[in-house]
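This is the structure, below, for whatever I ask next.
Every protein chain of the complex appears in place save one, which is left out.
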Amino acid sequence: MKAMPMGLKALNWITGVVFAVALYLVFFYAPREAVMGEVQRVFYFHVAAGWVGALAFLVTAVEGVVILARGDRRWDRIALASVEIGVIFTFINIVSGAIWARPIWNTWWTWDPRLTTATIMELIYIAYLMLRQGIEDPDRRARFGAVYGIVGFISVPLTFLSIRIFRTIHPVVIGNNDPGAEGTFDMTPRMQTAFFFSLITFTFVYVTLLWHRLRLQDFKEYIEERKMQVLTT
Amino acid sequence: MFLQQGPADTVSFMIMGFTMILGTMAVYIISLIVRMQSLRKDQAVLDEIDD
Partner (left out) sequence: MTSATKPAGKDVRPPGKLRSYLRAVGAVVWKDLLAEYRSRELIGAMLVFALLVILIFNFALELDIRTRETVASGVLWVTFAFAGTLGLNRSMGVEKDRGCLDGLLLAPVDRSAIYFGKVLGNLFFMAIVEAIVLPTFSVLYNLNLINTGLILVVLLGSIGYAAVGTLLSSMAVQARTRDILLPILLFPVSIPLLLAAVKASNGFLQNLEMVDIMPWLNILIVYDVIFIAVAFMLFDFVVEE
């Protein structure tokens, strides 16, 4: 397997530094929130993880379109890597959302539209992976992944919308009745800095992990090929 | 004006949250490393066979 390219090595360092800065901003630079206390700091990475999940899903859907349009399944490896990362970060988004909600509303789950939609999105991701697992032919796997990636991606905004309307008309006993807020607080400029920087940081993390995962996938396919050669000689 | 009570003490939840977030990311990165190692071992075996 080829050595790690210079670009990736550099990216590793950059991401590491950026992440360290983000940690500083989140823990020390941003002020403590007036009502919720320290747990509010989780919010910065919670939203950033959710952003990565959505980005990963978008990338997969776009890859899907490319795969179908070009009939070229080499793009499929990007879709697979992206989904894997998306599953992880959506999971982080959901669980951190629950941890954040617990001290504020005294319940682990509030059926908030955003968290609920994230959970459904996670289920779609997992279904995507299960679909791929059940298909032997790599060409078909790529095509089916592309189709489901597109269908899934389109369904998410509709899901969010319908749950939002549901929450508006259907007040919930526990949690916040405002469907727009997971937990409202006004963000001071320092908080906004931490917030936006977290988004940027996690984007770096996504790209770095994606690159690494792609290398892994290429290596894996290379080894599979060699194994096939050995078995058939 | 009533004096505000001050922010709630939610440090333990913050720790829980960040442990989960950073922990999950770490687990994933470690899994990537482990998978890479296992492929390298396979490569070593294949290289031996080829000799």
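Per-chain numbering from 1; labels A and B assigned in written order.
We take it that a contact is a pair of C-beta atoms (placed from the backbone, for glycine too) under 8 Å apart; a residue touches a chain by one contact, two chains touch by 3 or more.
Please read all numbers here as calculations on a predicted model, not as lab measurements.
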| item | value |
| --- | --- |
| Touching partners, among the displayed chains, of the absent chain | A |
| Per the touch definition above, residue among A:19, A:51, A:75 or A:148 touching the missing chain | A:148 |
| Contact with the hidden chain (one of A:6, A:130 or A:231) | A:130 |
| Contact residue for the chain not shown (choose from A:8, A:35, A:98 or A:120) | A:120 |
| Absent chain, residues of chain A that touch it | 68, 120, 123-124, 126-127, 130-131, 133-136, 140, 143-144, 146-148, 150-152, 154-155, 158-159, 161-163, 165-166, 169 |
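Here, only the chains that are shown with their structure count from here on.
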| item | value |
| --- | --- |
| Inter-centroid spacing, chain B versus chain A (mean Cα positions, whole Å) | 14 |
| Contact set on chain A toward chain B in their complex | 1, 32-42, 45-46, 49, 85, 88, 91-92, 95-96, 99-100, 102-103, 205, 209, 212-213, 216, 219-220, 223, 226-227, 230 |
| Complex contact set, residues of chain B against chain A | 4, 7-11, 13-14, 16-18, 20-21, 24-25, 28-29, 32, 35-36, 39-40, 42-43, 46, 49-50 |
